[in-house]
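Read through the structure below, which is laid out as structure tokens, and then see the notes.
Every protein chain but one is kept in place in this view of the complex.
Right, chain A next:
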């Protein structure tokens, strides 16, 4: 043998698990893994044994029993004869409604407030600072309760609209009534109803709605094609054709034709009996929750937007101006694409926060999934563990879906290294 000079591998001894760097990290990982598993096993085992001691089992059969309670806002048809499962779905849809409305509105509020806070106008900038600080630093639940209390205490009750000389009157040409229970708004009605697409389980979509959605999606694609054509012309000739009227026409004319075809019109609400009927009564719980979530999350988004804009160095906009770009194009083509890279990741977590914060809905009697599955259903059936586990699963899946969607968007705007 010739390699006597090289250090031979010493034989393995147990103490090397601690003292030998090659094994030490592995040892600690194994120990931590065993501890974590033991903790998980203990939690599960403890739960099972305590449930057994109480004589309870773990079973989701209750979801198929009759719910027996009513829900104020039902996006899909629901009566007290339906199952707890359907009640949970109604709650989930209500969660989604307020979350989606909240995300859209909070984004608008956040962008406006964030840009305005950077404004050179002293008053606007200070006002936005006050807004951001007031909403960021007071608990959300208080804002929800305050907004709800304002609606309940200040708005007139529906019967104030009654009589020849009513104490309150409807606004917007007698089409909208603000009351202390709900905001009565007109519904869309059709003289030429095409009927509905039945998806089973009493879930239907009106064909007119489907037609509008398809027309809007089609319009969006045509608009992109117009943009690409304008780009081609600009590349060839150097001057960009005016396209705004084409885009506008593509987005509106087909919709207007559909409106004419279906005979779409507003049906104003009117007072019948105790309440307004004929229109759509948007509950104050939803409006209060939506407003509070919007303003609260908007304050955080404003700060994110401000940080994103400040992250783009001033030289970028100066260079764009030097090339002769107008301020609008500078924003769209130079500043925003760079700012979005900074803005999108924290924006995702704000959307997630908003969706999870919507579970405070029960404070204003808005029946979201926490109110149906985690509230009345849990209480009437006594299935605490099952309901909570199911609810955690639902929120987890919703969060992951939002994250996945936003990550796709993020990967499109982030810095592409070539």
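One rule holds for everything that comes next: a residue touches a chain if its C-beta (ideal position, glycine included) is under 8 Å from a C-beta of that chain, and two chains touch if they have at least 3 such contacts; residues count from 1.
Heads up, the rule we're going with is that contacts and distances are computed from a predicted model.
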| item | value |
| --- | --- |
| Chain not displayed: protein name in its UniProt record ("Amino acid ABC transporter substrate-binding protein", "Ferredoxin-NADP reductase", "Ferrous iron transport protein B" or "Pyruvate synthase subunit PorCD") | "Amino acid ABC transporter substrate-binding protein" |
| Sole residue of A:35, A:197, A:256 or A:310 that reaches the chain not shown, by the stated touch rule | A:35 |
| Residue touching the undisplayed chain, where the options are A:70, A:133, A:174 or A:318 | A:70 |
| Hidden-chain contact residue, picked from the options A:107, A:183, A:294 or A:376 | A:376 |
| Chain not shown, touching residues in chain A | 31, 34-35, 38-39, 41-42, 45-46, 49-50, 52-56, 68-72, 79-81, 152-153, 157, 159, 180-181, 272-275, 277, 281, 284, 362-363, 365, 367, 371, 375-376, 378-382, 384 |
